[in-house]
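Everything below concerns the one structure shown next.
A single protein chain has been omitted; all remaining protein chains appear in their positions.
Chain nomenclature is as follows: A, B and C, assigned in order of appearance, with residue numbering initiated at 1 for each chain independently.
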C-alpha cells in the first residue's frame, strides 16, 4: 500500500509480507523487511515491537481517505490510507451477484454514523448510502446496484453486526 | 440498615433519609445526619463529597452477606450488607402471586454466576436455584414456589436482563 | 498559630499549597467553581466548598463569598496563590478585618507595590536604580525634551492610562518627541479628560532577571538569589532558571543587597519577587515587586532546598525567618518550563478541552507541579498553565539534559501544548550558550526551527506509524472478510485485551 504523510508530502510504501505466528509478522516498509511483534492490541490502541524497539500507537478517528495515529506521543496523519471501502463495496455484491440481490448487507460490524438516503430514493450503483464507523475508521457504504430504496433497516447511532441487512434496493 | 465491620466487630447504622435532587442526599450515619453529593458513579466506583469532604470508593466483589469497599485506598469489609436477596425474592412473586405463576423471572439485570438446579428437579419455595452477579454483588435467586423445574433458560456466564425468564417451575 | 488554611485559588498552585498543608499537619479548605467540581484541588483538600459559577468574577474573585466560606469552615488563614485575589489590597484588608491571617503582605504594602509610580518613587528614595526617565507625570513638552536629552534617545513616551502595549510610543529624536507628545496628550485628554504621560528610556535588548525575597514581621529580610526569566512570549514567561547565566557571584550579592533595600522600602512582609531588567552592559534596573508567591518558585526551591510555602506560613505565623543570608547557598541549576495548553503556531492561542490521557514524566531531579490527570479537562475560563516541569542538575547542562528527557516523556492528549517549542529551545545552541533575551523567540527564529524539528520527528517515527497503520488496516479487512490467513489471529489478539 502507498501512504502519504499530510504535513510532509512524502509517500511511503508499506505492506505485510508474512505472518510468523505468535503475533509476529514480517512487514516491508520502503522496500526494507522489518519484524513486527504485537504485544497488546485493542480497537484504538496497539503496542508492538518493531525490530526490537517498543512503540505504542493510538488510532484517532479517521475517514477512509485519512488516518491519524499518535505514535509514541507524536501525531501523524496519513492520506489515502487503505482500499477498505473498495473491498467493502466488492463484497457487498456489487461485482459478484449483481442486480438480483435486493439486500444491502453490512460487510463489517460498526456504528451507523450517517444515512445519506431516504426510502423511495432512486440510487445508482456506487452511490454512498451511509457511513459506518468501525475501529475508529469511517467507511462509506455504497449501493451495490441501481434501483429504488425499498426500506431502510438501520438508525443513525445504532450498531450493526456483520451481515445485517441495512437497506433493501429493488 | 445495620452494618458490622469485619475486623472491628463494631456495628453501625446507616440509611438514606432524603433525596435533595442534583445527586445530593441526606443520609444518616449513627444517628447523625450528613450531606452526601455524588460526583461520579460507575458500577464499581463512586466519587462523592460527604459533608464537604471528598472520598472515592471502589466496590470489590461481594456476596449478599459481605461487602468489601476500598475507601480512599483503605480496604474495609462489612458483614450483612443488605436485605437485597429478600427483596429480590419478594418481587419474584413468592409473596404476591403464589403458585399460579410458572416463570421465575430475573428481578435484576446481571450475569449468571452459577446454576444450582437441573431440569426435572423437585424444588421447594425458597430454595436457591441460581446466583446472579450485578454491580459486583452476588445475589442468590430463590424459587418463588414449590414445584418441578420444567425448563432452564439461562446459561452460566451469560447475561440476563431484568424480567427475563430464567426457569419455568410447574 | 495557623491550623487550617483556605486556599483561594485553583489549579496546580492550589494543589501545591494543599500538599504543604498535608505535609505539615495543617487542615486545608478548597474552594471551587462549577467548572472545578472534578478538579484535583477540590478532591485533595480536607474540605471543599462550592463558591459560584465558572467565570472568575463569580467565584475565585468573589471576596465576600470566599471570606464567608473561610469563616464558616473555621479556617484561620487564607493562602491566595498567584493571580486572582493574591495582590488585591482590599482583600488583604478584608481578611485582616475578619481576623483571617492573609498569607502575604498587608494591604498597605500591596497598595504601594501595586502602584508602579508610587513604588518607583519609593525605590528612588531607597537608592534602588530604576529605568531612567521622568520621576512622575510630565505635563510640558519642554520638560519631556529635557528628560529625553538627559537619558538619551531613543525614549518611550507612555500614557499612564494605557495598559500593556497600548499608549506606548517609541521616539528617536527631538522632532519625533514633539509630534508624539502632542498627539498622545490630545488622545489622552479626549479619552480621559486629562493627560498623564511618562518618559522612559527605551531598552532594545533586555534580560528579565528577578530575585526571590522574604521579609518577616520583625523586619528581617533575606533574598534567595536570582531567576532568569527572559524566555517569553507575548510578555509572559515560558522558561525560568536559576542561576542566571548572566549573573556572577559578585553581581548576585550586589543586586541581592538592592533587593533587601527594596523589601524594606515598601515595608514588605512574606515571600515576594523583585523584578529587574538587565542590559547587555550589565546594568540592572528595578521594575516592580510581584507581591505574592511566584509561578516559578520551584526553581528557587530546587537550588536552595527551601520550601517556600512553609516559609510563607511561618512568616504569616509571626515567626522570624529561621536562617541568615549567609546560610543560604545556591546549589546546582534548576530550569522550569511552563507547560501551557496553547497552539504555538496560532499565535499561542489557548487550546482547551478534555484530556483523555496524560503521561507525567518522573525521574531523579524531575519535579512536576500539575493539576492534570487522565480524564481531566482544560477549562477555557482560566489560564493556560497546565503543569510546571522543573528539573535540577549539578550543572546547567545536567539540568538541561534532564529537561529534554522529561519533555520527551510528557504526553498530554487532546490539547495543543508548548512542549514541542521547549524541545526546540532547549536544543538550540543559543540557549545552551545562555544568550538569552526577552525577544529570544524572534531573534533566533525559533518558530521556523520548531517547524523543521517537527518534520524531523515525524520522519523518525514514520516507520513505526506505518507499521501501526498497516496492522490496523489488515485488521479492518479481516473484519470484512476472513480472506487472509492471519485474520483469525487478529481477532484473538483483540479478544485477549
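By definition in this document, contacts are C-beta pairs under 8 Å (C-beta built on N, C-alpha and C of every residue); 3 or more make two chains touch, one makes a residue touch a chain.
Every value quoted in this text rests on a predicted model; they were computed, and no experiment measured them.
Peer 1: Wait, the hidden chain, what does it touch out of the ones we have here?
Peer 2: Over the full assembly, the chain not pictured touches A, B, C.
Peer 1: With respect to the chain omitted from the figure, which of C:307, C:343 or C:430 is a touching residue?
Peer 2: Of these options, the touching residue for the absent chain is C:307.
Peer 1: Who touches the missing chain here, C:72, C:150, C:173 or C:362?
Peer 2: Once the missing chain is taken into account, the touching residue is C:362.
Peer 1: Can you list where chain B touches the absent chain?
Peer 2: Chain B touches the missing chain through residues 1, 3, 5, 7-8, 10, 12, 14-16, 19, 21, 23, 25, 27, 29-30, 34, 36, 38, 40-43, 46, 48, 50, 53, 55, 57-59, 67, 69-74, 76, 78, 81-82, 84, 87-88, 91, 107-109, 134-135, 137, 162.
Peer 1: Contact with the hidden chain only, please: which chain C residues?
Peer 2: For chain C, the residues touching the absent chain are 16, 19-20, 22-25, 298, 301, 305-307, 310, 331-332, 360, 362-365, 367-369, 392-394, 398, 401-402, 404-405, 408.
Peer 1: Contact with the hidden chain only, please: which chain A residues?
Peer 2: 39-40, 47, 49, 52-54, 56
Note that in this section only the chains that are shown with their structure count from here on.
Peer 1: Using mean Cα positions as chain centres, tell me which chain lies farthest from chain B.
Peer 2: C
Peer 1: Just how far, in Å, is the C-alpha centre of chain B from the one of chain A?
Peer 2: About 43 Å separates the centre of chain A from that of chain B.
Peer 1: How many angstrom between the C-alpha centroids of chain C and chain A?
Peer 2: 46
Peer 1: By the touch rule stated above, which residues of chain B touch at least two different other chains?
Peer 2: none
Peer 1: Could you check chain C for residues that touch two or more other chains and list them?
Peer 2: Expected reply: no residues.
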